[in-house]
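A protein chain is absent from this complex, but the other protein chains hold their places.
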Amino acid sequence: MTHVSVLPAAARVAPTWLARYRAVRAQSQALCAPLLPEDTVVQPMLDVSPPKWHLAHTTWFWETFLLKEYAHDYQLFHPDYAYLFNSYYNSLGSRVNRADRGTLSRPALADVMAYRAHVDAALAQLLTERRDLPPLFFELLELGLQHEQQHQELLATDIKYILSTSPLAPEYLPAAGLPVNEAAGTVPAAWLPVPGGVHRVGFQENGFCFDNELAAHDVLLAPFELQNRLVTNAEYQAFIEAGGYRDFRYWMGEGWDLAQAQGWEAPLYWVRHADGWHRFTHHGMQAVVAEAPVTHISFYEADAYANWAGARLLTEFEWEAAARHFGATTSAGTWLESNLFDPQPLPADAEPDQCHQLLGDCWEWTYSAYHAYPGYARAAGALGEYNGKFMVNQLVLRGGSCATPENHIRVSYRNFFHADKRWQFTGIRLAR
Amino acid sequence: MTHVSVLPAAARVAPTWLARYRAVRAQSQALCAPLLPEDTVVQPMLDVSPPKWHLAHTTWFWETFLLKEYAHDYQLFHPDYAYLFNSYYNSLGSRVNRADRGTLSRPALADVMAYRAHVDAALAQLLTERRDLPPLFFELLELGLQHEQQHQELLATDIKYILSTSPLAPEYLPAAGLPVNEAAGTVPAAWLPVPGGVHRVGFQENGFCFDNELAAHDVLLAPFELQNRLVTNAEYQAFIEAGGYRDFRYWMGEGWDLAQAQGWEAPLYWVRHADGWHRFTHHGMQAVVAEAPVTHISFYEADAYANWAGARLLTEFEWEAAARHFGATTSAGTWLESNLFDPQPLPADAEPDQCHQLLGDCWEWTYSAYHAYPGYARAAGALGEYNGKFMVNQLVLRGGSCATPENHIRVSYRNFFHADKRWQFTGIRLAR
Amino acid sequence: MTHVSVLPAAARVAPTWLARYRAVRAQSQALCAPLLPEDTVVQPMLDVSPPKWHLAHTTWFWETFLLKEYAHDYQLFHPDYAYLFNSYYNSLGSRVNRADRGTLSRPALADVMAYRAHVDAALAQLLTERRDLPPLFFELLELGLQHEQQHQELLATDIKYILSTSPLAPEYLPAAGLPVNEAAGTVPAAWLPVPGGVHRVGFQENGFCFDNELAAHDVLLAPFELQNRLVTNAEYQAFIEAGGYRDFRYWMGEGWDLAQAQGWEAPLYWVRHADGWHRFTHHGMQAVVAEAPVTHISFYEADAYANWAGARLLTEFEWEAAARHFGATTSAGTWLESNLFDPQPLPADAEPDQCHQLLGDCWEWTYSAYHAYPGYARAAGALGEYNGKFMVNQLVLRGGSCATPENHIRVSYRNFFHADKRWQFTGIRLAR
Partner (left out) sequence: MTHVSVLPAAARVAPTWLARYRAVRAQSQALCAPLLPEDTVVQPMLDVSPPKWHLAHTTWFWETFLLKEYAHDYQLFHPDYAYLFNSYYNSLGSRVNRADRGTLSRPALADVMAYRAHVDAALAQLLTERRDLPPLFFELLELGLQHEQQHQELLATDIKYILSTSPLAPEYLPAAGLPVNEAAGTVPAAWLPVPGGVHRVGFQENGFCFDNELAAHDVLLAPFELQNRLVTNAEYQAFIEAGGYRDFRYWMGEGWDLAQAQGWEAPLYWVRHADGWHRFTHHGMQAVVAEAPVTHISFYEADAYANWAGARLLTEFEWEAAARHFGATTSAGTWLESNLFDPQPLPADAEPDQCHQLLGDCWEWTYSAYHAYPGYARAAGALGEYNGKFMVNQLVLRGGSCATPENHIRVSYRNFFHADKRWQFTGIRLAR
């Protein structure tokens, strides 16, 4: 494994690790608590996995990479589960075709929960009883926690997509519980300069990072400006009303063809009602909030919007340089833990000359291909398939979203999706 | 509606009808009782519908064709359910794309059960309180019962397919409950003659029939012979071992291409183990029983087998003439009510010169296209879509199966599927 | 081979056979004479084969079934041509995928013409020099001639489709050469009765027939009536104007879905201009002639039209019984030899109480599945694949068309296509 984990010695003491492990595992289950068994099994599109699958796959990860390696008397929960819940590791044998995940009603949700309990007990025993676990074990433990957090974000977005397919527009959480955001206002967009020159990018701190954030290296940037906040729904509606979805001049060719073929005329989940645009949310169908950041747009739409607005998207290096320049922190962002599942408007009194929403609320599409950093090499073994084999044909997104656990993000964090994907909480920040 | 329902006057008295209604409705739910909610929502292939959908669609049928028409103060259970649970009636508006039935986790199974209870209560009230219901109402009532029985057969076969997709091979019913068929033996195949001449086919009795069984009419048949029983697994295995799946000379061209493209080498559900062929059943994975009728074969396979055996399939008129000639009854057949969900071997002492298994056990593929009988006309209104629009490109099957309710079948009953379908309990009877 | 060829002894004398052979072969080439090399190579849809392929495949048939068997010193023209020009004979090895026929620019048209000359010379030599050829040889010779005539019809219809794909609407033959049909008028539709009872169908004459016309057998028909002529363009336009393409009630379900998916709103080749309907023909774009028979319609459209008109289509047995009853002959029909490539209006003075257009002008869709007749058995060897393997999922058409060689047709002749096909000269005759 090339991702580093410079752990303070104290962190390797079981109680701390066990507490973190239990908290992360509980969070996955808490996300599924509002669901019915029926909701946990369907796969309405290829990118979405059934929640039952997420709950089992993350468990398989612990079983495969930690328990089978380090718990010598560990008993597999079921011999077929490796086939059922391997995601994409060729190293680990054949597996269910991804497109067929939603055809399997069995094992039942209850079986999967028993699987989780079985693995949790074994891992707790391992952490509690063994004192000779090597440093690599703790690196894998850290990776397992990060991995499960990644699936928590997917759980949040996949659940939204699953519930959205029903014309009943079911509420994942009661709309009644939503806070009224009385202080929201439209902070005027403003351009903030970032100086050019040599910037260092990539992971440079202590603690965990994924291997795709390494090696840290210098890049040369021209001076640039970026906007002080994400593009809002009101701004995006102006693009829609101006015919942005019907004018090919703003679009990448492949994006234009796709948008025409699929009849896109607004972000995913938007529906035009007699009284204006509404959109499906975790709290059912809700009116579009003008001041909130636009979300659920593809790279193609983000790029077309930027072209229409006479601006452009940032590169991932510009984004990271800006985040470092402005000292971005997670404190003001909207995260998974908020239970809001929606990017939030800025408060009306937000300072226009500060750079807002860099971390949290929406993943920001960058105009950078997801490629390996200089010096990157895949790890040996199955974990070599974790990141490296995806490093072509996708674009980098930065900053985390309202579905990301807050302690999962970093300014060097690189998320990646194909240009057409819309079901994540994606957003737009303009540069020039 | 052109299907007749020559009902004795007594049958129109509520208690009898209500008892039948309740029995049929209860049977549908009994079939789903062994399922988990997860099982009721998936659609692993286009021909299969989720059990939850079957439970709701049959209920929609009652609501749409009876309650909305005759129960004047009836309150719709939910305004969106007509969109969700209409199967194929263009007359009744737009509907969920058939391929998307398995993407909808909501409404939940519990909601569908509440829907059933709501409709059952309304129908019971109607039958109990109203004395002025016209004859057409009772014809629709009869049709609704027959319709729900058709979906019971589909429930049985769809459930099998759904459970089969899991590598865990789950048991719908415990294998432990299966009877041991000690008396089974191989009754030698024998050819039984049926005289040629003019035969009358189509519904000629009292009671209910579907409109596709009308009008009864004369057909001229040459003398022919048919076998005294269905083709057995042992006989079909001989075809497999002789290379029947690798020799195009026995096959229809489209069947051969399909079998090659999909890699068929045995009936659906068959798996070759070290100790011989096994197959997935409602009772989990079971060894193939040599003496039992082969089932889950397409028309293409039935036809190829017959060619290999130097014989042919019957036409639907030959089949019906034979069934009338031999006075076929349902008494010896295996039906849905047996809870066996598998065609059964004949007893070892079955008479070789009698014609067995005409009714029950397996639908028999005939070499007759499913076309309208002379004088057929579609009914006016939505029920005109019940049968007529399917009368091309499919083949007739006769005789009912182990998944058919016993009182649902007749010698004039015409089932129909495309030549490639394998998930029904289909079988082979040879003629020459 | 089960198709009979009761040839008078005199027919086996070479000069007659050679003259027929040369005439048929010349006709194929004459059909291609107006084409450019570019036209002979494309395949704009799967059903269409490039003319170059037809010219070569028919030649391969002679080479494979006659020269290789009977001309002992015959030298293959090219060892790869069997792979290139085998159509669908599994018995004869692997072959170019049908969908790829239009990707092969080589061998060039000139090479194919050289291939034809090579085979023609060898066959002429065989017929001229050998006196010991067995009866089977002459049966194959007859079959080869019939086979090449079948491909002449396909050449005519495939050429039309190929030229139609260009927006330039090129003329295969100059429109200037078309006869002015001044005498055409609308003969009123009239119903002509045919008595019921036992009718004998299938080939009962002397000479050649295909094996699918055998065995002749008796069928029992109820009395019926059929119209005295084919449905005209004017009548079909009334169906269009009445919304026939937008009303599902007239349609088979699969036909309706296809028509919607493909946006059908008129027969193939029809285009609505400001001054009315036009259609692409072998003579370029031409106005629709009201009195001429409608053509280029699928079974689905023929059936929907009949439903709309309150009538139905004939079965193939009714058609044959009527053709025999009315003593249908080829003399008044429009055939390939006319060079008109279009069904023609009846003369204004045609007798309304005679049955017109049974032979020639348009293939008439019947409501009969293309299945084997009683007693049919596939021939041994490769020719067993000629007809038998197609005997499911298609419908029978009767009577020949304006693209059929006149001496190729019989009242027992059975043509067959899938219900969705439109590129042949198909038409509609009503019955009741």
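Going in written order, the chains are labelled A, B and C, and every chain counts its residues from 1.
Convention: contacts are C-beta pairs under 8 Å (C-beta built on N, C-alpha and C of every residue); 3 or more make two chains touch, one makes a residue touch a chain.
Remember, predicted model here, so these are calculated numbers, not experimental data.
Taking the complete complex into account, tell me which visible chains touch the one left out.
Its contacts among the visible chains are A, C.
Looking at C:Leu163, C:Ala372, C:Val411 or C:Ile428, which residue reaches the missing chain?
The missing chain is touched by C:Leu163.
Among A:Arg130, A:His273 or A:Lys389, which one touches the chain that has been omitted from the display?
A:Lys389
Which of C:Leu31, C:Leu67 or C:Leu84 touches the chain that is not shown?
Looking across C:Leu31, C:Leu67 or C:Leu84, the contact with the absent chain belongs to C:Leu84.
Could you please point out the chain C residues that touch the chain left off the display?
Touching the chain left out of view, chain C contributes residues 36-44, 52, 78, 80, 83-84, 100, 102-110, 162-163, 165-168, 170.
Would you write out the residues of chain A that touch the absent chain, in ascending order?
88, 90-91, 198, 217-220, 222, 248-249, 251-256, 299, 303, 367-369, 371-372, 374, 378, 384-385, 389-393, 395, 419
Keep this in mind: only the chains that are shown with their structure count from here on.
If you connect every pair of chains that touch, what shape comes out? Choose line, ring, star, complete or other.
Contact pattern: an open line, chains touching in sequence.
For this structure, I'd like the pair of chains sharing the most C-beta contacts.
A-B
Would the interface of chain A with chain B count as same or different, where same needs over half of all numbers used to appear in both copies?
Chain A and chain B contact each other through largely matching residue numbers.
If you average the Cα atoms of chain B and of chain C to get two centres, how far apart are those centres in Å?
One centre to the other, that is 39 Å.
Centroid of chain A to centroid of chain B, CA atoms only: how many Å?
Here the centre of chain B sits 47 Å away from the centre of chain A.
Among the residues of chain A, pick out those that touch two or more other chains and give their numbers.
none
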